[in-house]
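For this view, one protein chain was removed and the others were kept in their places.
Each chain carries a letter (A, B and C) given by its place in the written order, and its residues are counted from 1.
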Amino acid sequence: MRYTPHTAADQERMLRTIGLDSIEALYRHVPATLCGRAKINLPEGLTELTVRKRLAALASRNATNLDWSLFLGGGIYNHFIPSAVDATISRSEFSTSYTPYQPEVSQGTLQALFEYQTLICQLTGMEVANAAVYDGASAAAEAALMSRRIQPESRRRVLMSRALHPQYRAVVAAYLQNLNDMQLEEVPFDASGATDVEALSRRLNDQSMCVLVGYPNFFGVIEDLAAIKTACIKAGAQLISVTTEPLALGLLKPPGEFAVDIAVGEGQSLGVPMSLGGPAFGFFACQKKFVRSMPGRLVGETVDIEGRRGFVLTLATREQHIRREKATSNICTSQTLCALGATVFMSLLGKSGLRRVAEVNVLRAHDALSKLRQCATVELAFNGPFFNEFVLRSADVERLFAHCAAKKIVPGISLEKDYPELRDCFLVCVTEMNEREEIERLVDTLTE
Amino acid sequence: MRYTPHTAADQERMLRTIGLDSIEALYRHVPATLCGRAKINLPEGLTELTVRKRLAALASRNATNLDWSLFLGGGIYNHFIPSAVDATISRSEFSTSYTPYQPEVSQGTLQALFEYQTLICQLTGMEVANAAVYDGASAAAEAALMSRRIQPESRRRVLMSRALHPQYRAVVAAYLQNLNDMQLEEVPFDASGATDVEALSRRLNDQSMCVLVGYPNFFGVIEDLAAIKTACIKAGAQLISVTTEPLALGLLKPPGEFAVDIAVGEGQSLGVPMSLGGPAFGFFACQKKFVRSMPGRLVGETVDIEGRRGFVLTLATREQHIRREKATSNICTSQTLCALGATVFMSLLGKSGLRRVAEVNVLRAHDALSKLRQCATVELAFNGPFFNEFVLRSADVERLFAHCAAKKIVPGISLEKDYPELRDCFLVCVTEMNEREEIERLVDTLTE
Amino acid sequence: MSIPSPNNQRSRAAEPKLIFESGSVGRSALFWPPEPGKVEDVIPPALLRDDIASFPELGELEVLRHFTRLSQRNFAIESQFYPLGSCTMKYNPKINEVVARFPGFAQAHPLAPAELLQGALALLYELEGMLAEISGMEHVSLQPSAGAQGELTGLMLIRACLTERGDARQKIIVPDTAHGTNPASSTLCGYDVVQISSNEQGVIDTAAVAKAMDERVAALMITNPNTLGLFETNIEAIAEIVHAKGGMVYLDGANLNALMGIAKPGHMGVDVLHLNLHKTFSTPHGGGGPGAGPIAVKRGLADFLPVPRIVKRGDQFELQESCPKSVGRVRSFFGNFGVLVRAYTYIVSLGSDGLEEASRMALLNANYVRKKLEKSYHIAYHEPCMHECIFTDRMQQRSGVSTLDIAKRLLDYGHHPPTIYFPLVVSGALMIEPTETETPETLDSFIDAMLAIAAEAKDDPDLVKNAPYSTPVRRLDEARAARKPVLRWEAPAKEGKAKN
Partner (left out) sequence: MSIPSPNNQRSRAAEPKLIFESGSVGRSALFWPPEPGKVEDVIPPALLRDDIASFPELGELEVLRHFTRLSQRNFAIESQFYPLGSCTMKYNPKINEVVARFPGFAQAHPLAPAELLQGALALLYELEGMLAEISGMEHVSLQPSAGAQGELTGLMLIRACLTERGDARQKIIVPDTAHGTNPASSTLCGYDVVQISSNEQGVIDTAAVAKAMDERVAALMITNPNTLGLFETNIEAIAEIVHAKGGMVYLDGANLNALMGIAKPGHMGVDVLHLNLHKTFSTPHGGGGPGAGPIAVKRGLADFLPVPRIVKRGDQFELQESCPKSVGRVRSFFGNFGVLVRAYTYIVSLGSDGLEEASRMALLNANYVRKKLEKSYHIAYHEPCMHECIFTDRMQQRSGVSTLDIAKRLLDYGHHPPTIYFPLVVSGALMIEPTETETPETLDSFIDAMLAIAAEAKDDPDLVKNAPYSTPVRRLDEARAARKPVLRWEAPAKEGKAKN
């Protein structure tokens, strides 16, 4: 393909205007040592038809829920997305515009982001939310860094629950390892699959900066945020809740009700395709008093010179393009279009719809569990309350997975890699997309 | 699903305003004999998710070029459609607007149709074109009816080439059978697969109203319009060219160059998905002097009260909503969105691109033929020049088709049903979408 | 600070060009390497054309930007309230668009062997059944491309059936309230039109029909609810009169959106009807199509339906081509299949309960608007309305403001106007069909606009008479367009592609 419209005549005319006699002359000042060997060694261009076929062939080599039964969650969830979502975000006015630097011609994006910020506040029960960050994991890291900006220098110990998503823990560790003053500690989980609040309280002290826990956590278990917050308050540490499955907040008490300081998470469940885990977006909310320490973009309401309501990017003095090395974060391009999709998604489901879908998840997952508990081959690993994921233990996970694969079923995510102590366990996810027949098939396969 | 937004409270509020106490009261005046038994006996509504799965299951039971090699043409052609076409016609401003009765807020559709009319004129070499009709077949019938409005009452005999698409002939017959004064006659084809001009000349006389021939015709053969027009002129009959494969006009002399009176055809090849043969559109062009006898909508250029260029529906006095029983046609809703798609398609390919694709069709089809002629099992039925379709003869078409089917190949369209005299023949179509490997596979299969 | 002159303040953005006025010689958005071989070697050069003079030459972004900008000059359901009477501009669900694009549908070839089209044939077969059930008829043909072609097909069936009985007859009775396609289709089918008048209540009374009905009348075409939005309360008696004289009753079913679950045409004595799937069944209107106008008949007429018929043998679907009595074909292949897929999707989505709810809410919305406007606009008929209501400009005419002016001023308020000056029996008609998919809040904002315009018409009539002001173009000179029609772009000079 070629997306350059220039004909030979166009090029001549333009060169004549410029006063040069060749395209090469345009980069005459680039050292010959570089120009000389700049040729790109890749195949020639293809027709759109060939490209389409080639990509279709690649796509066909990935298994999807269309031909497999996948009980996979672990931070990315297969949820129903109304067609109206993609119809909206495919509108080129949204998809092919830049970050709204010129508000007079970006009110579409700006108002949608203002609505997004409000929806996230409502969903999390928090006071303010930014216009999204990259993903849930980097949101967790940014939250820890934000706590660092708020807490005194005497507090630089970060406590992270081992029941928090392993990849999120890795990202927090990666972000913090660059800062010499930071220390990172892990808090174990107990037999219920929840963070061990006893152990947490013991580790908390006057050097503690913040505590990060999943809500629900990686095992699908609903953490006791009230107890955790109490422990944090005692020690003067901030509490950061991390939600990988925000649909749960359609039903569970929101982090805000437990007065967490910062509530972050992954937004994929809210109307964004799984797409191998990206792009989606990280949501980031906190208490109002911390707003100027927040990372990322914020959209605010204002008026134009004729008094009409309008929206603008605001509090930009926190950001890299103004504050440079003193910025609260380096983030620039974020995940706006995905956040827009979530805004449409939440608007479509609305108050009753979001709750309904959350309920279906809870009921199907628990129904599946009760059926699975009949199977001799597996048993429930944790007894904590859960949303749409739970951990099963089995004598021979590998054999069991192989047996399922033969039936085009992936029963869950093996925990061996991330939790050696749970070598014999796997994480099962059941959403509204898993039809009852599918669940029966899983049960039958496991009982065989 | 439910697309009615009314809550119970909404309904109450509205009923109160109206002054009624129930929805049923809104149709109290409908006879009880009708209301009583009006209940619809169909299943209850489904979720969007279930609907999607159910339709996906139906769709998967149709063979497409994705999994089969189909050498099918016969009026509907598998051509490459740039993604930009669907991206454009999916814009709700185009797809969810009505016929442009309010020009001030329909300039998008109106200007696009004005461009469409111009493109059809350029493609066919004619002076005027309307804003499209239903399809190629009804366009042919409308053309005959238009000739009836132009020709004196002494001329009511319509001559139709037997090499014209059988379904088109059926439609013309169906439209004309209602008019007592019309007579319909068929003109045979010769050994070249073209209309027998001799026979045509013999049948032409002072009662002849018009002659309809395919260009290219159903056998893919390029008719000698010059000779046919000469014969028509001698007898004072009008010539109507009917094109089922308009892509051919990217390369062949346009009907206008032969001074045909009316040039019609099927537009599907110009960027409209095959979609089991509809919706696409019929194009309809003629000489300027006949414009007031034309059927269908016409968009014209004008200015607004500030002198800005604008476009409106015009010459509406030909149409049913003004002239009622005296209208030139009964057509109202037409195929605008498909014509818009064709406008985008022609704009994208443009002068050189349209010719290029037409060339690829010609060259691949002829290359395929030369390879197929090596096969002992088949021979070429006609020797006339052709575009991208040709007719093959074979001792046992049924066996041959069955053999191909086993290899997921459909080698063409059997002519037995429509042409008993060609019982042993089938029509092969090769377009730019049929890769060379596909053609080899066909040849191999036929040689086995 | 000097006040900038309003004229300078106007948008300076260029007026849209025609596609032919943009581009550059040799440009194309198509990228396709040349094929080996020379066309001249396989096709006689004499048959080949020269390049198409001043055909477009643009790049992909250029083309997309052109049409994207054009689209922004349209009103449409998804951006505006669009209460066009008799057009049923309801929401066109997005899922329908997704489904119609499934490759198994969009890339199906109509001449593939039936064994390879079982999914499509099953869908068509089921849809025929659903439409029969909804309309209370017995057999359905999905072939007609739109309502008007459905009318023609239905009348052809009547003609064929009567012919078989020995006399095709000469006349069709058409009420004065009928849509223009009704008389036009009658003529096209070789019949003379006998127009009868609706009574003061806006409906047809039996007397009028009895008077017009005789043995030379093939059929009565009736629309129910009629184009005044009124239910033809005498329809059963009328049908008896027509049948008694050996005629048939054709129902124009374009207004079925008022009847689902409320009354079935099949029970009204109707012999043939057509349905507009692009109205009642939510398929997008596309700025003027494509639509679909299936016809439904009583058993006696089944043999005359167009070919091919889809028949089910066991669990296989086949095409029956040879039906000796059939009227033949009115178009190629299976009709507007892509539209039929959308209608099928809509029907299974809503189900019987959803369809019935749709009609009920359509009535509720229409009656709500009617009630709220009845003091400010003259109501044409006081009978209870069904899915649409009709006002006139009689009150506004006092200050010289016409229906056209009201319609144009509505554009400034951001609403699409109702259908105007139709039906013809109502002078200055404003025909409002809100449809069931609009919220009461939207109706209220439309109502507020109508009330504001009524006030403007009194206080500042010229303001209304010169509207619209805020549209991409203002009132257009339609007379000029018709006087010396410019129906296509012409290159200014020889091969003069405008190079800006």
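Definition applied: contacts are C-beta pairs under 8 Å (C-beta built on N, C-alpha and C of every residue); 3 or more make two chains touch, one makes a residue touch a chain.
Note that this is a predicted model, so its numbers are computed, not measured.
Listed by label, the shown chains that the missing chain touches in the whole complex are A, B, C. Across the entire complex, the residue among C:19, C:64 or C:473 in touch with the chain not shown is C:64.
Interface residues of subunit B facing the missing partner chain: 1-5, 7-10, 45, 47-48, 82-84, 87, 92. Residues of subunit C in contact with the chain left out of this view: 1-2, 4, 6, 8-14, 22, 24, 27, 59-62, 64-65, 68-69, 72, 77-80, 91, 93-94, 412-414, 437-442, 444-445, 449, 452, 456, 460, 462-463, 466, 469-470, 499-500.
Just so we're on the same page, only the chains that are shown with their structure count from here on.
Subunit A and subunit B, compared by their mean Cα positions, are separated by 48 Å. Averaged C-alpha coordinates put the centre of subunit B at 19 Å from the centre of subunit C.
Among all residues of subunit B, those that touch two or more other chains are 48, 56, 66, 82, 87, 90-92, 432. Touching of two or more other chains is recorded for residues 26-27, 32, 58, 60, 64, 68, 93, 95, 97-98 of subunit C.
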